[in-house]
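The structure appears below as structure tokens.
Removed from the display is one protein chain of the complex; every other protein chain stays in position.
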């Protein structure tokens, strides 16, 4: 038996893994952060039970990560913060990815049954 | 408050989304299915709390999906079955992705607390 | 010895392979085509020698490709047309990806030395 709350958490995880591994590696510069944020959020919001996605790519961290003359870097978890809300059969799961001890940690913030 | 079982389900979802969106689109032919299965399983088993991953790419479906003279197609969910076992703080979640009504559905099979 | 024109063609190919394999598999619906087009173009324009990228995702083909109740599909070459212009040391290469015999063919249109 799987509860609706457990299923909501599973769905939340799917969205995070999808977002991360679809878009990690994308060439990014301070000039292209806004369009990438919008595309990432709208793409993942297409997935089932995904009510909202908010992606914030940090322009200053992007600029600092550019370590060669070409003027861009590749998107990694350390450059962005992501929040999502999943609704599954009346259960709402709120999640967040942010840097913690140098690792972009994906976290369940709360589950509202 | 998030229970260990809910956290196990969240972790299980992350692995599925990661596997799918990292490898979907990979050029594949009946000659390259075994190496791709092995790489997908070993890559995702690196992730935290992921005890085992088994990927089976269906050679016949790959052959049938090749619709142009180049002799290969791109990996999609309809060409594979995936099973995973996640262990989080003593809770085991077993999951499976398989075709259901033409859609590659990711499912929680059971959660053993 | 490699000529500037040959190098321009090599650079053009890199951009096409990058664009395709970075973004293939992205969840897409008629509601999210514009943001994805913009992000794809701006991301690849970051790469060296890439003067312009134009991505057109076909809303009608996206709608027709949605074959399950979830209301979205995954981006593939059959859903989009892409044009790029590469400038390398004064050589301009113009390229295009479009459907030809059921296969999304990447083509060098002309090279202006």
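Which chain is which? They are A, B and C, in the order written, and residues in each are numbered from 1.
Operating definition for what follows: contacts are C-beta pairs under 8 Å (C-beta built on N, C-alpha and C of every residue); 3 or more make two chains touch, one makes a residue touch a chain.
What you see is a predicted model, and the numbers here were worked out from it, not measured in a lab.
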According to the contact rule at the top, which chains on display are touched by the left-out chain? A, B, C
Touching the absent chain when the full complex is considered, from A:3, A:56 or A:76: A:76
Among listed residues B:36, B:79 or B:93, the absent chain is touched only by B:36
On chain A, residues whose C-beta touches the chain left out of the figure: 20-21, 24-25, 67-68, 70, 74, 76, 101-103
Where chain B meets the left-out chain, the residues are 18, 22-23, 25-29, 31-32, 35-36, 38-40, 42-48, 70-72
Where chain C meets the chain that is not shown, the residues are 1-2, 5-7, 9-22, 95, 106, 108, 110-111
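Just so it is clear, only the chains that are shown with their structure count from here on.
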More than half overlap in residue numbers between the two sides of the chain A-chain B interface, or less? Answer same or different. same
For the sequence-identical pair chain B and chain C, determine the rotation angle of the Cα superposition and round it to the nearest 5 degrees. 180
So, what's the distance in Å between the C-alpha centres of chain C and chain A? 24
Go ahead and note the Å separation of the Cα centroids belonging to chain A and chain B. 20
Multi-chain contact sites of chain B, meaning residues that touch two or more partners: 20-21
